[in-house]
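Only a single protein chain was left out; the remaining protein chains are all shown in position.
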Amino acid sequence: MLGFVVRRLLQLVPVLFGLSVLLFIWVRALPGDPARALLGRHATPEAVADVRARLGLDKSLPEQYVAHLKPLFSGDFGRSISDGRPVLESFFDKLPATLQLGAAALLIAVVVGIPLGYLAARHQGRWPDTLLVSGSLLGVVTPVFFVAILLRLVFADWLHWLPTGGQQDPRIDATHVTDFYVLDGILTREWDAAWDAFVHLILPAIALGTMAMAYIARITRASVIEVLGEDYVRTARSKGLSVMTVSRRHVLRNALLAVVTTVGLMAGMLLSGAVLTETVFNFTGIGHYLFEAISTRDYPVIEGFVLLIAVFYSLINLAVDVAYGVIDPRVRLS
Amino acid sequence: MPGPAGPDAAGVSLTRSAWRRFKRNPAAITGAVIVLCFVAVAVCAPVLTPYEPASVEWADEVTLDSGPEPNSAHLLGLDRFGSDLWTQMVYGARTSLVLGLVSTVIGLTVGAVLGAMSGGFATVGGRWGRRVDNILMRLVDIMLSVPSLLVAISIAAVLGANSWSVILAVGAAQVPFFARLLRGSMLGQSGEDYVVAAHALGLRKRQIVVGHILPNSVGPTIVQATLSLATAIIEVASLSFLGLGESDPAVAEWGRMLVAAQDRFDVAPQLALYPGIAIAVTALGFTLLGETMREALDPRSRR
Partner (left out) sequence: MTRPTEAASAGDGPAPLLDVDRLSVTFSRKEEPPVRAVDEVSFRILPGQHVGLVGESGSGKSVTSLAVMGLLPRRGAHVDGTARFQGSDVLAMSPRERSRLSGRAIAMVFQDPMTSLNPVVPIGLQITEVIRRHFDVSKAEARDRAGDLLAKVGIPDPARRLKEYPHQLSGGLRQRVLIAIALACEPRLLIADEPTTALDVTIQAQVLEVLKELVSETGAALLMITHDLGVVAGLCDEVNIMYSGRIVEKAPLCRPLRPAAAPVQRRAPGERSPTGRAARGPAAPDPGIAHPGPAVDRRLRVLTEMCEPNRRLHHQPAGTDPRGPSRRALLPSARCRRGEPESEGGRPVNLLHVRNLKVHYPVREASLFGRRAGTVKAVDGVDLDIPEGHTLGLVGESGCGKSTLGKAILRLAPVTEGSVTFDGTDVGGLTGESLRRMRQRMQMVFQDPLASLNPRHSVARLLTEPLRAHGVEFDATTKVRELLDQVGLPTSAARKYPYEFSGGQRQRLGIARALALHPRLIVADEPVSALDVSIQAQILNLLEELQREHGFTYLVIAHDLAVVRHVSHEVAVMYLGGVVEQAESETLYRQPRHPYTKALMSAVPIPDPVVERARERIVLLGDPPSPVAPPSGCRFHTRCAFRQTTRCHDQRPVLRDMGDGHRVACHWADAIAAGTITAAPGPATVGVP
């Protein structure tokens, strides 16, 4: 299994290398001058030339690339143009918030989506199924940011049940150990801080989780229906086993394998969705930071974050494959 | 089992029998009706409203906190800039259709060419063909290493806020999916007996790829294109939402309408609700259409 992980990590190197080349060419070589973009339309030619020299844009492209690549190896992704902080530092600063949000969304999606999908499959063609199929379809087609806006409108702006945004009430003086705010509150036994962070998490997590839940419910339904038609389920029934045993041991165990394979895909959706959700709820994670970078055309941040998200995303996919290998006895990790 | 028609009738081709199944499915009809309405509204926008989308001539009728109720002159009322909301919605459909369609067509074309080349080389190209295939697929891997909305974001962020950059961004983000899908189904088909039979009959390689493998592989890609239209429309709106969409106020766009309505939806929630629902319903139409097409084309449902 270790060999497998090492090999996959090695395969990741050329992909990321290729991505960095693509991003580099993309950002520098396309029509449009970053220096001018940086300074705006009315900058003087001297100022532009000065910035070009400072950014090394007056050199040839391969030279620029080498100059660009070197610090990448030592973990230096450059500094943000707007706040001047190192990109890597900001990324790790913001990551816990996004992870916390993504995990909460995934939890909702799994805990609600799987039972719903299973229920629909068992009642295939009857009303609970029809209801779920239409409901999940709605969940899939409604844009994440629209769900987010609606939730904020109803539960925060109208009903005032939950806060409209942020991660934690700034008036609370919370100690941060891990930067996972809910976890921090629990670890330090600052229960009000934990509770407040949790309350702030509810709406964003539901907004982000709705789409993932709809997907998971649909996949679960489809794969349960498929498994119900398998010969081994018939064998299990012929043994006179209880409905419970047949469902748990023979149907769900197999059906959920298909769901696990889609978690990687789900991670991609959640990462994309996080940018939108965090924007709506002013939730200061990597998505929110990226959004601000986009608004200010902060290229080092955009470039660095996209690259780092790619690394992170690839690692999640690797983890999913490893998990799959552990769960499915037919797959051997070698 | 001979066909349902008499013994001398012409046979029913796969496409025609798929069409028959498709017509019987109520979900397919729903999807088709939604899509047709959407297209009709988008095409006939100038007929459906007497105003220009850029017109803000009623700006003095609205204040920050209130606007006139919907009336005969303004079916849905005014937005907070004093534009007619109905006009914005109708022209927004036009923008969505154009941006969504053009970007998907670009994504489909580039992706399908890449995929068909890759698949063709991999199946009949021998050792060199497999190398070409390998290089193309590594390229696709690179593009897939970033979630698609983020690909679109990074492209649009560089290109600037205008319609073409949105089209390119959303289209480019779809390329790897189409490429991989078409290549995958071509490889799957190449192992089928009818392809072996074509080799055994002495057909030319090019003809085997173009005449046999490709026609049997495009089905899933076409279905995916329909489903992608839904995603594309959502992504176009998402880019607008992030401030990366068309910045020209003369172009009505649902995503941007949502952003503009955001701050004020405690007083005028309909400004956010209409475009949001419009996006969802349009995406629903294309999704229903795509999924029922997939079901109809599935050989397992053939009877």
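So that you can tell them apart, the chains are marked A and B in the order they are listed, and the count of residues begins at 1 in each.
Here is the rule we go by: a residue touches a chain if its C-beta (ideal position, glycine included) is under 8 Å from a C-beta of that chain, and two chains touch if they have at least 3 such contacts.
These numbers were taken from a predicted model, which means no experiment stands behind them.
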item	value
Among B:Val33, B:Val47, B:Val196 or B:Val267, residue touching the chain not depicted	B:Val196
Contacting the left-out chain in the complete assembly, out of A:Ala103, A:Ile202 or A:Leu241	A:Leu241
Residue among A:Gln167, A:Asn254, A:Ser272 or A:Asn317 that touches the chain left out of view	A:Asn254
From B:Asn216, B:Ser247 or B:Gln270, residue that would touch the chain that is not displayed	B:Asn216
Residue ranges of chain A at the interface with the undisplayed chain	4, 125, 230-232, 234-243, 245, 249-250, 253-254, 257, 321, 324-325, 327-334
Touch residues of chain B, complete complex, unshown partner	1-3, 7-15, 24, 192-194, 196-204, 207, 212, 215-216, 299, 302
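The rule is short, and it goes like this: only the chains that are shown with their structure count from here on.
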item	value
Chain A and chain B: spacing of chain centres that average the CA atoms, whole Å	23
Residue numbers on chain A that touch chain B, as the complex places them	14-16, 18-19, 22-23, 26-27, 30, 32, 137-138, 140-146, 149-150, 153, 157-158, 268-269, 271-273, 275-276, 279-280, 290-291, 294-295, 297, 299, 302-303, 306, 309-310, 313-314
Residues of chain B that touch chain A when the two form their complex	138-139, 141-142, 145-150, 153-155, 157-160, 230, 234, 237-238, 241-244, 258, 262, 265-266, 269, 272, 276, 279-281, 283-284, 287-288
